[in-house]
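Here the complex is missing one protein chain, while the rest keep their positions.
As written, the chain order gives the labels A and B, with residue 1 at the start of each chain.
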Amino acid sequence: MMVQSTPQTGAQAVSTSSDVIVAAEGLTRHFPLAGGASVRAVDGVSFDIRRAETFGLVGESGSGKSTVARLLLRLDEPTSGRVTVDGNDLFALSNRELRRQRRRMQIVFQDPFAALNRRKTVEQIVGLPLSVHLGLRGQARAARVAELLDLVGLRRELAGRYPHQMSGGQCQRVGIARALALEPEFIVLDEAVSAVDVSIRAQLLNLLKDLQIRLGLTYLFVSHDLAVVRYMSSSVAVMYHGRIVEMGSRDRLFGDPMHPYTHCLMKAIPIPDPDQERANARARAGGVVEPDAVPVEGCRFRHRCPLGALSPRCASEEPQLIQVAPDHQVACHYPQSPESVVNVVSTAAAAQQSIADPASSSLPSHRSRG
Amino acid sequence: MIATSGVSTKTLLEVRDLSVSFRANRNVIEPVRGVSLDLPRGRRLGIVGESGSGKSLTALALMRLLHSPARLGGQVLLDGEDLLTLSDGQMAKVRARRMSMIYQDPMSSLNPVFTVGKQIIEAIRIASDVSAAQARSAAIEVLGEVGVPEPSRRIDSYPHEFSGGMRQRVMIAMALSGDVDVLIADEPTTALDVTTQARVMDLLSRVVAERGLAVILITHDLGVAAGFCDEIKVMYAGRLVESAPVDSLYQRPVHPYTEALLGAICQLDADIAQPMTTIAGQPPLPGALPRGCSFHPRCPDAVARCTDEAPSTVHLGPARFAECHFALERAAMSDALTSGAQS
Partner (left out) sequence: MTILAAQDRAQSGELVAVTGRRSPLVRVVRRPLGALALGILVLLVFAAIAAPLVTHYPPNQIAPAVRFHGPSTAHWFGTDELGRDLFSRVVYGGRIALGIAFGATVVAMFLGVIWGFIAAQARGMLDEVLMRAVDVIMAIPLIMFSLILVVALGSDVVTLAVIIGLLLAPVTARVARAAVLSELRADYYQAAIAVGASKPRVMLGEVLPNTAPVLIARAAIVAADAIIVEASLSFIGLGVQPPAASWGTLTQQGYQQIFRALWCIGFPGVVIFLAIWSLNTVGEHFQDTLDPRGQR
């Protein structure tokens, strides 16, 4: 574990650089469309992931979270921005250096079957990294593969099976075994438990936590499921249409969510409790129908935001991440708790005024609960 | 709620011992084994299960959308008439006018080369004899009802021009166009984002209430079912292992599988320091069911009897049953616990 003394230019200092293993700085990925426009899949995303922690990345489809995951592993090239691993720029590495670097960073995909080559056996699939990097073949490789299968809780006899002969949960464990083959330090879990049944998901979450403790792994946990992200992560970032809208420690973010989109996500989670669900449905009533297009100017969330319609500032100025607590940042002009949002909206409606000035008494702009 | 024979009561749809079987290389596989349920008018029934439980096949069987090599057994009585004995032509009329279905993936259920208007109008005109102009205005109206903005303009858009949530609304519009009595929704929101899912389910709830439809909601998501249904049936290995009104099911589950499933859900207030409660093993394959109770290999409370003897349905009160040898004891215990907690 080397301590890098090169300073991080421009990025906000959230932690000392020695315990940051992966950092994204101003990561941007635009996909050009025919006719000059482009899809801004990832737009200026920066965050630090500390060693042995789990960093949760939450968002829905179109948020860019999977694109970020791929960029962190250089499975895609950014339009601009950097990814540093232990202080070294990932995109400045030569092909050879990159292949060596890949040993330390692995990924588990969402679809358990698509992630495995359907024409290969489990032994061949898990053994591929061992062949490529360690030159293992035959008996030696099979032995190591058997150890890995033990590690992820699979019976050794499955080594000769093909993916279509196994269940989703088993295939996902094979994917995890493959990711562990080269003893990496950092694993990206891209919706790794989203495509399996509830009971299997519980098993996989336990397995992942267990492996993290035993092997000292660092995870980037990408998911749309807030409850699972909370269970797994120590730090969380919420993404919306290419930008991070709220980021902080797990307890702060779930204890005191401040961005209207985070509120929206929390109200929308289906809860296996009929009373709670009825309450949530009432809370959701009267919400804004999702538009098809994302605004180009100003805050991307404003068309769906109960406050967005009330303020000209939201329409003209894209909010940047601001610090509302030592471990809590929000990208919103009027961050506040869900209850006060309701108050603000009804007060503004009653007074039929728009929010002209953040200093006006009816609208608090920075407020954290004591 | 059981219909007395010979009289058509308010029970709209009665399913008796429905089964779906396949022949494969001299084996017979039965992914759906003996499913029975009653659906009165206005009732929202949820069928909840994991993959391999047979719930989607059940939905397809009710709509008679399964063809050989699938074989259907049992009876599906819609207002007393057995759908399984109808000819293809008669069944097509039923699908247009009495019973319709919403599918999971709107992108593959909507025809990409036709406008949504054309598809909805087609559904309307199959269901009733109206002129093209009347069908078009009815289509615009139903699009508005499901919350598509600017329906008179969007009616001429193609499916790919809509977002996922909007496409699902279009599907719902199509399903409603025939003024049906029963709606079957097969994982209608699984492919959608969480926030979109919430909105679509809210919409479905509103529309169903306005039209007084009876709904069967098939889902793997217990949270979605909790928010929408009046009554829940839990499906495992092709059979309904528990049935209860929605509040009872979530607060006082009886069957060990239901209890374990509820426990395995990762909730927003889960204790981070504790491991998740899991169900050991995996759901059984349709062709390789365990002897006796199909859940016994994974059941923490299994005893010798569970291996030898398949449990029969134990009735626990109005609209409650469970398939477990110990259903009565378990029900008594959980009722006692709940009332104890309340006092």
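To be clear about the criterion, a contact is a pair of C-beta atoms (placed from the backbone, for glycine too) under 8 Å apart; a residue touches a chain by one contact, two chains touch by 3 or more.
Source: prediction; values computed, not measured.
If you put the hidden chain back, the residue from B:Asn25, B:Ser131 or B:Gln274 that touches it is B:Asn25. Check A:Asp86, A:Asp197, A:Glu246 or A:Asp273 against the missing chain and you find that the one touching it is A:Asp197. Among the residues B:Gly223, B:Pro286 or B:Pro311, only B:Pro286 touches the chain that is left out of the figure. Only one of A:Arg99, A:Arg137, A:Arg155 or A:Arg278 touches the absent chain when the whole complex is considered: A:Arg99.
Touching the omitted chain from chain A are residues 70, 73, 75, 99-100, 102-103, 106-107, 109-120, 128-129, 132-133, 162-168, 175, 178, 181-182, 194-197.
Please note the rule applied: only the chains that are shown with their structure count from here on.
Per-chain Cα centroids separate chain A from chain B by 32 Å.
Taken in their complex, chain A has these residues touching chain B: 60-61, 167-170, 197-203, 205-206, 209, 224-228, 230-231, 254, 264-278, 280-281, 284-285, 287, 289-290, 292.
By the touch criterion given at the top, residues 50-51, 147, 149, 162-166, 193-199, 201-202, 205, 220-227, 246-247, 250, 260-262, 264-268, 270, 272, 275-279, 282-283 of chain B touch chain A in their complex.
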